[in-house]
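One structure, pasted below without further comment.
All protein chains but one are shown at their positions in the complex.
Chain naming follows the written order as A and B, and within any one chain the residues start at number 1.
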Amino acid sequence: MKKSLVAMALMGAFGSAVAQSSVTIYGTIDAGVSRTTHTANDSTQIGKRDNNKLGFRGVEDLGNGLKALFQLEIRYEPDTGTLENVSRPLFQGQSRIGLQGGFGTVRLGRGLSAFQESIIAFEPWNGLPAVAGYQTNLQVAGYTSDPLSAAGNSANRFSNALFYNSPVWNGFQVNATVATKEANGNPAIIGRGTATAPQYPANSEASANPYSVSATYTLGKFAAMAAVERNGVETKLWSVAASFKPTTALKLMASYQEQDQGHTVFVNPETDAWVIGANYTVGPGKWLFGYGQKSPDGVLKTKQVSVGYEYSLSPRTYLYVDLAQKKTPFTVTARNTVDQNHYALGIHHNF
Amino acid sequence: MKKSLVAMALMGAFGSAVAQSSVTIYGTIDAGVSRTTHTANDSTQIGKRDNNKLGFRGVEDLGNGLKALFQLEIRYEPDTGTLENVSRPLFQGQSRIGLQGGFGTVRLGRGLSAFQESIIAFEPWNGLPAVAGYQTNLQVAGYTSDPLSAAGNSANRFSNALFYNSPVWNGFQVNATVATKEANGNPAIIGRGTATAPQYPANSEASANPYSVSATYTLGKFAAMAAVERNGVETKLWSVAASFKPTTALKLMASYQEQDQGHTVFVNPETDAWVIGANYTVGPGKWLFGYGQKSPDGVLKTKQVSVGYEYSLSPRTYLYVDLAQKKTPFTVTARNTVDQNHYALGIHHNF
Partner (left out) sequence: MKKSLVAMALMGAFGSAVAQSSVTIYGTIDAGVSRTTHTANDSTQIGKRDNNKLGFRGVEDLGNGLKALFQLEIRYEPDTGTLENVSRPLFQGQSRIGLQGGFGTVRLGRGLSAFQESIIAFEPWNGLPAVAGYQTNLQVAGYTSDPLSAAGNSANRFSNALFYNSPVWNGFQVNATVATKEANGNPAIIGRGTATAPQYPANSEASANPYSVSATYTLGKFAAMAAVERNGVETKLWSVAASFKPTTALKLMASYQEQDQGHTVFVNPETDAWVIGANYTVGPGKWLFGYGQKSPDGVLKTKQVSVGYEYSLSPRTYLYVDLAQKKTPFTVTARNTVDQNHYALGIHHNF
């Protein structure tokens, strides 16, 4: 404390008189050995199961139940020490500033859309991008929330957005996200156009304001969600999900999504997907089970079954094993499929 | 503390026996809704008014009044989570290490030049890069302190520099910055050359050591500044400024700058600019008023008038509204002007 006062005086003298607040540094580091057959990673790899985060956040009590809050979240790859993707923003995870009070929470910046934020609770791997999980590919039917950002950028976040979370009324909560039409440096998207005249030329603005709305409800052992979202190229998605806990150790869950790409795709614009799963806790161990399939109309289904086990060494650290088999079309238009087998063994640490 | 001792022992065993000091994490996050007519941002945007910072700094007391100090400052965009500019350094804000004692403060690295550091106190938006403010364009007459850095890099910092701030003698202080001639990866600058034989080819070194000197004086309600600076392409700038506080609530200020680009420009190498402004505090609110103009000789003037209001929710957090009108030449050589109208509404939080 004393030292930081010295710092204050000093920095004040330099014209940056910033009061020190309690900034919380947090993060996740997850690394393991994995392999997925019939993919570019069909050899033993040092990989990950979760997103890896290094974040900074803070909350300031403004009195009268009002709070100011911010959060900045770096995402990185522990196996090489790089950011998640060379073209991703430094704060790929999120960068938001806002106010919280009786009215709920309002934030500005970049973060998960209302739909993506809500669906996580109904996915057996809790929304992890694990190969054995369903959130990345099956649960959102391969849907992209942010197609008009730089290549390789986030698939489930809005940039330049306003985020609202209502208070919880008797277990009921509404969440909404609306983004501006600002261009974010995307590559051209041919869509219903041609290579020479793409429907969305490079660095296009959204043709309509992207939005996402979700409602969640919790009553004792039961929880449910409904959401609708439209992205920058007017692809629409709606989703419903529910979970039930017959015992404190067991959680059953199911979700359904439907995506309509009619605005950018001529043929087979519809895709639907459903996922069922269970989490079962035994002492320090937790079992994860899931099955799901994705059905682009007129194209072969993608089916996945997987099982995972997490062994807690502490509330913050666990070891894990994942096994999964995914039956996927060899190419989107192919009429035959390939079985991708996946295993992963690793350690997950929150700090 | 106990934990960090464990960490110490452990890391020591790994050969990185670094003693933990009190590193202060600080920063600013500012986001709002804004629009500026007749510009590329002529639509509702999620934007910013201030630079957004995430910094790390520390001070070590070495005894006998001697201190070691360092500061590392990341700059980012909250609306997209990216660094300020893809070509800007990670620590665009500053990266400096130095000593402070009876002799003043000496630092090495990258940071604001002496002129840029001093002028801030005489600008009605306190040096913020806000569109409604004057520092970026009018107050420094569009002058660039660092033209020989990578494209898009800082306009008011020196890299590879030595920074000196004298002690304050009876309200009087001298500040000086000198940079080396190291090349920093700049694009070619044609200047008085030709496209094929630019005056400064890509990745040029400075033709003379860039320097910046400022003197500031404070006496009761009165403060003044004088500064002179020469950048890497030998463009010279001098500036005088003063402020007066008739009451504690009211601050009046004025500044004048003149830039001479004779070394790189054939015609109209001179530009002068002046800005007047006032800050008026009423309870938790603060009004900002400004008017200024920039006169490149032989080219139409740029004129700007603006008003801002800041409402403090706490010493660290405020809401703001900015309104500005800027009459600017449509192109540098044009003989007609356009009125750019700007509004911004947002929240500013220091942590």
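Note that in this section a contact is a pair of C-beta atoms (placed from the backbone, for glycine too) under 8 Å apart; a residue touches a chain by one contact, two chains touch by 3 or more.
Computed from a predicted structure; not experimentally measured.
Here the missing chain is touched by one residue of B:A68, B:V265 or B:L345, and it is B:A68. Among A:F103, A:F172, A:F222 or A:F351, the one in contact with the hidden chain is A:F351. The chain omitted from view is touched by exactly one of A:T28, A:S159, A:N279 or A:T328, namely A:T28. What chain B contributes to its contact with the hidden chain is residues 3-4, 6-7, 10-11, 14-16, 18-21, 23, 25, 56, 58, 60, 62-63, 66, 68, 70, 72, 89-99, 108-110, 149, 159-162, 180-182, 184, 205.
Take chain A: the residues that touch the chain left off the picture are 21-22, 24-33, 43-46, 54, 57-59, 61, 67, 69, 71, 74, 76-83, 100, 117, 120-121, 165, 313-317, 346-347, 349-351.
The definition used in the following text is that only the chains that are shown with their structure count from here on.
Separation between the centroids of chain A and chain B, computed from CA atoms only, is 36 Å.
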